[in-house]
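Note that this complex is displayed minus one protein chain, with the remaining chains in position.
After this line comes subunit A, so read on.
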Amino acid sequence: MKALVWHGKEDIRCDRVSDPEIEHPRDAIIKVTSCAICGSDLHLFHNLVPAMLPGDIMGHETMGEVVEVGSEAKGKLKKGDRVVIPFTIQCGECDQCRRGNFSVCQRTNRKGELGDKAFGHRTAGLFGYTHLTGGYPGGQAEYLRVPFSDTTHVKVPDGIEDEKLLFLSDILPTGWQAAVQTDIQPGDTVAIWGCGPVGQMAIRSAILLGAEQVIAIDCLPERLSMAAAAGAITVNFETESVVERLNELTGGEGPHKCIDAVGTESHVSFGQPDTLLDRAKQMLMQENDRPHVLREMIYVCRPAGVISIIGVYLGLVDKIPMGQAMNKGLTFRMAQAHVPRWTDDLLRRIEDNQIDPSFVITHKADLSQGPEMYAKFRDKADGCIKVMLQP
């Protein structure tokens, strides 16, 4: 089959690989009908995530049709079922899964000892990601083996196109959780840093959850135009001061809720000198992440406000103003999205025409064009915000 394979920094290829096989009775194989490139795939593309190996298949936003089912998954899945696959693999039985904390499932990371060493305690297995999270082959391919498939799937109905359903795999529940984590109250001002695909979903989620004012922060005009389309007030950090503008929009009080939809690869510019220092440290392996957004959120957030971190961070960050955070009594919520916790509700909202996630797709291409689409997405060329691939 064809698959997009990681071969090293900035080196993704559309290779011919052997087909996946059922390994465990809970496995299933799906024929992929649609997949997408995620912003966090760029962290792998840039080789910022440790423990990737040449030959790893990329992709964790995938949907398709079940073509083979292991004996223990047959009660829940059958051939021909149309499914979206969450990027997190969950057993559904461990203590964390029972609590709804699916992205820290205790049983699905097949390289759990590596995870224990890296994170202190293992997190869930993830598709198409580092070997610290199991090294499972990803879904930017013609076929995908789904481990723990009886609990790692979202059945979706026929009659709704892939474009509307695919993002139940990641960015829609991720953006939703980013907003839910802030416990939005009517009257709240929610500021969202980063208007990439997750930021766009967080903007719409915050509006659905009743935020009075949503402020979207980015520097790319096309992303800001997409944010404004949903009713967000936009701030271009290259042409105006984020802190001054947020204070101006909140009567000097600062936003009640702040969402970081940027994470580790904060934009580097001379206007934000800390980002230059972070980038230099990152190159010298003195720091894993560039936490400019985190610093700015802590500084500008209203006292007793809530900070929600959904952008991916990878390891060590420097110069985080914990003193400001502590003295202002900020609440921090963060996690990789616990996808299945939200998908039933979000599928219903798609069916009910409350949200149509297909708005975010700016580029569609054949899987074989994946390598050039990675480069295009990374360079933000041609107005690229979200790439959907079809095998």
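Here, a contact is a pair of C-beta atoms (placed from the backbone, for glycine too) under 8 Å apart; a residue touches a chain by one contact, two chains touch by 3 or more; residues count from 1.
Criterion: contacts and distances are computed from a predicted model.
Asker: The complex lacks one chain in this depiction; which UniProt name from "ABC transporter ATP-binding protein", "Fumarate reductase subunit C", "Simple sugar transport system permease protein" or "Cyclase dehydrase" does that chain carry?
Answerer: "Cyclase dehydrase"
Asker: For the chain not shown, which residue from A:Glu113, A:Glu161 or A:Asp379 touches it across the whole complex?
Answerer: Among A:Glu113, A:Glu161 or A:Asp379, only A:Asp379 touches the chain that is not shown.
Asker: Looking beyond the chains shown, say which of A:His60, A:Arg204, A:Arg245 or A:Arg290 touches the absent one.
Answerer: A:Arg204
Asker: Using the document's definition of touch, tell me which of A:Asp116, A:Glu222 or A:Asp318 contacts the absent chain.
Answerer: Answer from the full complex: A:Glu222 touches the omitted chain.
Asker: Using the touch rule from the top, list residues of subunit A that touch the missing partner.
Answerer: Within subunit A, the residues touching the omitted chain are 1-3, 5, 7-23, 27, 45-46, 53-57, 99-100, 110, 131, 135, 137, 141, 145, 180-186, 200, 204-205, 207-211, 220-223, 225-226, 228-231, 268, 279, 283-284, 306, 331, 333, 345, 349, 353-357, 359-360, 362, 368, 371-372, 374-375, 378-385.
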